[in-house]
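Every protein chain but one is kept in place in this view of the complex.
The chains carry the letters A, B and C, assigned in the order they are written, with residues numbered from 1 in each.
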Amino acid sequence: MFAVDLRHYLILSAILFVLGIIGILSRKNSVGILMGIELVMNSAGINFVAFSKYVASDLSGQIFALFIFLIAASEVVVALAIILRIYQNKTTVNIEDIKDLKC
Amino acid sequence: MSLPEFLKELFESWPLLGILPLWFYSLICILGLLFLFLFPFAGIAVYIERKIAGDIQARIGPNVVGPYGILQWIADALKLLLKEDIIPALADKKLFILSPMIIFLSGAAAYAVIPFAENVILANLNIGIFYLIAITSMVALGLILGGWASNNKWSLLGGMRAAAQIVSFEIPVALCILTAVLVAGTLDMTQIVKNQSPYHWNIFHNPFMFIAAFVYYIAALAEANRTPFDIPEADSELVSGYNTEYSGMRFAIFFLIEYAECFVICAVAATLFLGGWHPPFIDISGLALPLRMPLQVMVFMAKAILLLLVMMWIRWTLPRYRVDQLMKLCWEVLVPFSFVCLLGTAFWMALFKGKGVPEMIYALLGWGS
Amino acid sequence: MYTQFATVLIFLIIGAGMVPLILLVGKILRPSNPDPKKLTSYECGEEPVGGSWVQFNLRFYVIAILFLIFDVEVVLMFPIGATFRQWMISQAGKGLLVFAEVALFIGILLIGFAYAWGLRPPAQRKNHKPCPCLNF
Partner (left out) sequence: MTAQDFFFYIFALITLLPAIVCVFHPNILYAGLSLFGSFFGVAGIYILLGADFIAATQVLIYVGGILVLILFAVMLSKDIYGAKFQDEKKKKIMPIILGSVLLGFLLKFILTTPWNMTLTDEAPLPTTSRLGDLLLTDYLLPFELASILLLAALIGAIILARSK
């Protein structure tokens, strides 16, 4: 049971993924939601690298992890720009108050 | 081979020391590096800096404690140790304590990959120089926390400015290191130095590398918040910026890390551009190991300390930059220059199939060294 | 590989443990008589005015954006930097092709950098020339 193999890494990333989802659903502050998204991205990264080591022993998994960093960085940059732009107009980052589009 | 492995092999045959595990040797090496090299070096560097400052300003530096003031730094350390350590009431206690830890960690952990000599490197990582960039990028985090936690308008603005400065000067540093890696071909620090030789230093490999060395030195100077780029601690404006509220031993840690980081910059510059432990035009690789390694350490330290003296010389001669001049310098001068050097080096390597100017000259002259 | 990273791990643990150790030594040796006057935040002697969580504009944020984008670019370039020399020395013929790939990657990002550089705030285009993309 203790010998660590692929399943242990998958369980770890599954827990991290679920924590990220809970973070996204339970946060009212939009920057907090972004932190939840980062946790989800990290869990996907762990999965890719774990598969790269245990299943296909070439490095394609690690290349995908590299591209996950790329996507996570550009996503955070744009998302935070939007959040700060909203903050400038409505001085709040609370997602409950940002419902102008709602009819 | 890293220092702990070298020591383990050395003491393998000894009766008592033979059974010690490898991590014990690395523990000893780390403690030795911290207590025998990092702390005394920071103290001596402070003393040398104050002596040089005195000399440049035509006055005598500290000369009261001990002959010629040599023990001045011990007196300073004790004074800071005995000073009261105030945590402001409104300050955020947890962050106030956490921020020096992060800064100290990122400053000290960079020493793990500095190649002092052939086998004298603490951790012979295959991603040596990239690990160093990753670890030193954590300082910005510590500064923001330090500025934010001490609940003081000056330290907050100082922390923000320092983080913005460090963050923006990290791009030229990373690009210039990338240029050096293009030429060196590996990320492993000892391998980078081994690829160079007494007759072929990376700085002369091609003209773009020559420019990249200077761009690296300037950008790294700014990243360590050294004058003429020390806006955050500008005494006149921001009352020493983010470490306004820190006093006593906590302030000493910020002080210690500034000098530790300065040495890391000089050591990396010496390794990447000035041929690590290879003396200029003198081939010492023929000597026996016990004689060759101390010599190599001396050569490496000579180069690093020479660069450090230049850094101190710059500090006491050049005036300070304004914030927008500083950002303009970074984003309008250093980053374009480092991009040009990167593309230029890549083109040079593609054109001459990786050979540098020295090799071509030696080929012309028929030395073939 | 694991032994080297074990040394790095020990270094990180000792580094993290060193600061509390130094502060503990300091706490034992030094006097500690906190009085309210000392604990107010330092404002060159005057009474501290208002909280310090002052709000400031976005110019620091634009710097952080530029940093993160170019940081990712540098990260993608490092593996290529590590093998560039092998490519140049071994397949002599394809050297320029590899250089073209790298130049394309960097060139596209230089367009973004040129955009960030050419960003003049409309109001002060003529006289005061702040650093354009960061309009300090």
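FYI, a contact is a pair of C-beta atoms (placed from the backbone, for glycine too) under 8 Å apart; a residue touches a chain by one contact, two chains touch by 3 or more.
Keep in mind the model is a prediction, meaning the values are calculated, not measured.
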| item | value |
| --- | --- |
| Shown chains touched by the chain that is not drawn here | A, B, C |
| Touch criterion as defined above, residue of B:130, B:263 or B:331 at the omitted chain | B:130 |
| Of B:3, B:80 or B:187, the residue in touch with the unshown chain | B:187 |
| Residues of subunit C (touch criterion as defined above) contacting the omitted chain | 1-2, 5, 9, 50-51, 53, 55-62, 64-69, 71-73, 75-76, 78-84, 86-87, 98, 101, 104-106, 108-109, 111-112, 115-116, 119, 133, 135 |
| Residue numbers in subunit B that touch the chain omitted from display | 94-95, 98, 102, 125-127, 130-131, 133-135, 137-138, 140-141, 144-145, 148, 160, 163, 167, 170, 186-188 |
| For subunit A, residues in touch with the removed chain | 2-12, 14-23, 25-29, 31-32, 34-36, 38-39, 42, 45-46, 49-50, 52-55, 57, 59-60, 62-63, 65-67, 69-78, 80-85, 87-88, 91, 93-94 |
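Heads up, the rule we're going with is that only the chains that are shown with their structure count from here on.
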| item | value |
| --- | --- |
| Chain pair whose interface holds the most contacting C-beta pairs | B-C |
| Gap in Å, rounded to a whole number, between the CA centres of subunit B and subunit A | 34 |
| Centre-to-centre distance between subunit C and subunit A (centres being mean Cα positions), rounded to whole Å | 22 |
| Sites on subunit A at which at least two other chains make contact | none |
| Shared-contact residues (touching 2 or more other chains) in subunit C | 71 |
| Contacting residues of subunit B [partner subunit C, same complex] | 2, 4-5, 22-23, 26-27, 29-31, 34, 81-91, 97, 100-101, 104-105, 108-109, 111-112, 122-126, 130-131, 137, 150-157, 160, 163-164, 167-168, 170-171, 174-175, 178, 181-187, 239, 244-245, 248-250, 252-253, 323-324, 327-328, 331-332, 335-336, 339, 342-343, 346-347, 349-351, 353-354 |
| Parts of subunit C lying in touch with subunit B, wherever the complex brings them together | 1, 3-8, 10-12, 14-16, 18-20, 22-23, 25-27, 29-34, 36, 38-44, 48, 51-54, 56, 60, 63-64, 66-67, 70-71, 74, 77-78, 81-86, 88-89, 92, 95-96, 98-99, 102-103, 106, 110, 113, 116-117, 130-131, 133-134, 136 |
| Subunit C residues within the subunit A interface of the complex | 58, 61, 65, 68-69, 71-72, 75-76, 79 |
